[in-house]
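Attaching a single structure in structure tokens format; questions to follow.
Here's a slice of the assembly, chains where they normally sit.
A and B label the chains in the order they appear, each numbered from 1.
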Amino acid sequence: MTLPATDRIPYGGDYNPEQWDEAVWDEDYRAFDLAHIDMLTVGVFTWSLTQPDEDTYDFTVLDGILDRAEREGRKVCLATGTAAVPPWLAHRHPDVCRTDFEGRRHLFGVRHNACASSPAYRRLATEMARRIAERYGDHPSVIAWHINNEYGGVCYCDLCAEEFRAWLQERYGSLDRLNEAWNTTFWSHRFTDWAQIVPPNMLSEHWRGPNHTAFQGITLDYSRFNTDNILRTFREEKDAIRESSDLPVTTNMMAIYRHLDYHRWAEHLDFASWDNYPTDGSPVSRMALSHALMRGLKGGQPFWLMEQTPTMTATRDYNPVKRPGIMRLWSWQAIAHGSDSVLFFQMRHSKGASEKYHGAILNHAGRTDTRAFAEIAELGAELERVGAVLLGARTPARVAVLFDWDSWWALEITDGHSRAVGYEKQVVAYHEALWQAGAVLDVVPVTADLTDYDVVVAPFLHMLKGDIATRLEDVARRGGTVVTTVMSGRVDEDDNAFLMDVPGPLGALTGVRVDETDSLPPETVNTVVLTRDGSDEVRSAARHVFDVVQPQGAEAVGVYTEDFYAGTPAVTRHGFGEGSAWYVATCLDQDGVDWVIRQALAEHGLVGPFAGVRDLEHTTRAIDGRRYEFLLNHAAETVTVAAPWEGTDILSGRDVSEGEQVEIAPAGVLVIATR
Amino acid sequence: MTLPATDRIPYGGDYNPEQWDEAVWDEDYRAFDLAHIDMLTVGVFTWSLTQPDEDTYDFTVLDGILDRAEREGRKVCLATGTAAVPPWLAHRHPDVCRTDFEGRRHLFGVRHNACASSPAYRRLATEMARRIAERYGDHPSVIAWHINNEYGGVCYCDLCAEEFRAWLQERYGSLDRLNEAWNTTFWSHRFTDWAQIVPPNMLSEHWRGPNHTAFQGITLDYSRFNTDNILRTFREEKDAIRESSDLPVTTNMMAIYRHLDYHRWAEHLDFASWDNYPTDGSPVSRMALSHALMRGLKGGQPFWLMEQTPTMTATRDYNPVKRPGIMRLWSWQAIAHGSDSVLFFQMRHSKGASEKYHGAILNHAGRTDTRAFAEIAELGAELERVGAVLLGARTPARVAVLFDWDSWWALEITDGHSRAVGYEKQVVAYHEALWQAGAVLDVVPVTADLTDYDVVVAPFLHMLKGDIATRLEDVARRGGTVVTTVMSGRVDEDDNAFLMDVPGPLGALTGVRVDETDSLPPETVNTVVLTRDGSDEVRSAARHVFDVVQPQGAEAVGVYTEDFYAGTPAVTRHGFGEGSAWYVATCLDQDGVDWVIRQALAEHGLVGPFAGVRDLEHTTRAIDGRRYEFLLNHAAETVTVAAPWEGTDILSGRDVSEGEQVEIAPAGVLVIATR
């Protein structure tokens, strides 16, 4: 099973005409025509309409929406609509409501509010999915299923406690094994009956908040359980759909989202999709990282950009409008990294409730003569012109970044060393360095096949699972380069420390031994001097954590300049087999990370052709022997670069010859089909 | 029904002799004599004394206090004492205790702690009011009733849920109408039974806090309901009093207090009163705004300043003492803006509990030879000398500021645009500009008669209710000037967006169309250049929200200098009928607001004679054809101004001739009765 069948990059997005009179629908379609919109996501929050009480189903409105879509020649991604329970369900079955981290049972309200352990929720959501698929599985407009919406959150109710215990029995088999995994002899915690185990929250193992737990083992397992438990509801809906439809199934994810380990979900998705709402202030490269992470779920198969805002968000403290050209730029960025769709939330501003100021294709006045609509219509026309050529194209990456939810969780719930070290921030920094260097890369789980990569970057890989240490050694042994860092190789899958020198099973590969790791407040800097083979020195401000490294074969390429470990190695390189391994023993600033990454890439000639041009993004997709080189200018100034290829920009139709000086305006995009 | 009958400005305040032996009372009255205190507020927190259990009433102590007051020739504002329930009541009827925003049922403690839906509370509080009025209604000292104390807060208990549902049924009649008002089709929220509705708090519709709700409609209605529900207890007590007394009834309010829409209370008060405890760091003008808001409750009728601290507060993080002269200055400021009383909390420092360090007339040593007491005694003498001449005097305002709780609530619970835009801060800024310009003004609800005003300022009037848009048009049509701003005209009474161009029904009046509103973090500034008719340019730092304005007849008098909308209008003026309307499309800094306001006032010659003298406050009261010009110097330096009137300073007795240079020391006050 793969992506929905389309003959162009689908364009459109969430459409909620059920909120409006049908007269408004006429206006909608006039606008869709103007904007070349061919794809509508329907039914995401219709449960309270389609099932007004437990015994009544009423698809009148949905029938009308789908029939109109068909008449208008639009395709539909049809939702099961189970992401927000109707009032009657919460009222009649209070156990569908979640119990929060503070131990408080909630009442009806908000959305994404159902307990995944609730029998009532599971039964009724599954039944809804079954009926939707049965009714619309053969509808000519429907081309994909959209289960639920932005799954997330955590519940700590008694039903979840029961499910958690069952999950633990399945995982550990015996209490002895569980007691060993959680190291319960510490602090008198040996469990002698499964019933003694309660979910870890502020009423049990936690203090101060979700990252502060007395027992990392139970907290980590609850994150895994939560992922699996919510996934189960997805699987139940999917199975119900499969009773009557073979169309591809997805759910819209949130990429770098901590609560759910999407790698555990990957095999159950027909195709991945996600919603891109970048936080203001996060680097542009973080979106590229997110796209790559989502693409990595299905082994590089293209994904769908299921949502983005045409103009502005509403839930943030400050919600800027997207500047002129940015909506198009980011849409093309998604495509550049493997999206086979460009979809928005949503078609028309809601008139009330919390998203009434969230951007939409049509504002409250329904105008099609606004700046925002004009840009939307232009992009629609452009995508229509581009047609199908990019569909299915793959990313020919030689570089991999390992992304691991278990390490994320384990690192951030750990007591000790520094609470200021966030996994996401560190991964984003290493990825930013790769992005600025123009490396074509994948973001993959630790279980991925690494044999095709020249460079593997494993930042803050706190937990080593399975044979990952051996497989990283293999990368180096056959001539590749591995980059890893402080706080890596610390714990096994149970979050128990390796009873050996730090960095544990990565010691042989990295050629270092660490007896002590210093930690200092964020305002304290230890400058690291980086140099190699007589190259110019780069000075980088290191912070947070500082391994005191004793090389065991590795050479120092960076040294600390301060404190009692001044002069000792802060960054090392170790020849291993035909290749090498880098160990970054502290949190370098971006300049330092950039230096390390470019050194590692340079060993394989993988520094990109535009690495000297800041914020000019370059990546590649390829299909059927054809390569498409994407150039996106995220800088505020026009840049001029020499084209390293000969080809044609499929957006402008202009030919580009090799060595030609190409000018790219701010927010400019080129997609050069090379020859 | 109007104000209590007095023959001078009443002076005194809260008196709690029940906390002391009677020997102390003798000292109290000696001090009252020294300080010319003639008015005592009695019984505010005596419930646990006057009713030691559900079946026993005991007025011994109160009898003694009142009899002594009578013997001493003092007047009394007598409280019903229902603002803090006694322990036995909470213990016997736990439902009198509130359930908080987190959904937690409280136990006995603090004050202002009763659930307004509790049958036990309502029955017993009403009965207490009835008995107090019956017993003391004809007491020669008693001249007014003081119900409860500083009503406030919110309860979310099951009883309130029931009352809320009843209130909603009354308001909406049908669930269809409610579903439409709250736009419940969004996020699957259609209610099919009234019983499905639960109060909006952290366990239901809210996230992060009180201003973050998934459904603005229910949250807004809960604020309205809460106002009405608490008001009901006031009305019940008032009705009980009326069974045996016709004396005027009030309750002490808190002016710019968010939880209660005092405009809904106004008609039920005989006279308004409030407690002035300014937060350190808030501008002096905010007190003037508060006074005007309170005066506006009863159509300009004088109010009572029921409480202020003689020296310092106790509940703040830091509690400075009032500097020399400030207590007198602020007392006269209250009178200047319509207060017919000067009252304090309290007569004597409590010896224990949370207000033991709150300032009082008498400190713990009971001294009358302190700086604070000396100032109090001097003011008492001064007020005694002034006598009755100012009582009942009105404020001859030509300017109105619209103040609207619904807009306050709606603006601040909205998702989207900027969370940094606070209603109060913005209204304070517009009022500060008027205050510095010396405009004599009223602060009125949107339902007020606007026909007598030359300038109407409606800042951040997010919600347009009833015919206010039409009546603002009328102001301009007949030659007046309307000033309104960004975030105005956005939603109807249900908090649903107007399905038209921003600023909705204010579009015709303002002559602008807004397709997009940008929002940026508070640290980001867009400088606006203001100029008109060749006047010097004023540069103002704009922040937070930025309408991109397309004039529809309006002229630009201010333009943005930054971002993609640089050069477009940031402030406009639109000729309308005989008058005009100003639209300020962003949050200008105070200099910018000052400029706009002085332009608007200048159109009607309403810039005051001392507008050039910073922090010299000027306002006017008038009665029986006589005008009293108040001059209060809030600056740290002495100012010298030319008197524009001929008259007599009733405080010093000194005559002032027109054009004479008058010197006013810091904290100086003049009240010139003009001829």
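Criterion: a residue touches a chain if its C-beta (ideal position, glycine included) is under 8 Å from a C-beta of that chain, and two chains touch if they have at least 3 such contacts.
Just so you know, these numbers come straight off a predicted model, no measurement behind them.
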| field | With 2 chains placed, the number the full structure-file assembly comprises | value | 3
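Basically, only the chains that are shown with their structure count from here on.
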| task | Go ahead and note the Å separation of the Cα centroids belonging to chain A and chain B. | result | 49
| field | Of all residues in chain B, those that touch chain A in their complex | value | 102-103, 181-193, 195-198, 200, 202-207, 213-217, 414-420, 494-502, 515-522, 544, 548, 563-564
| field | Residues of chain A touching chain B in the complex | value | 16, 18-19, 45-49, 52-53, 81, 84-88, 90-91, 104-111, 280, 311-321, 323-324, 349-358, 363-367, 370-372
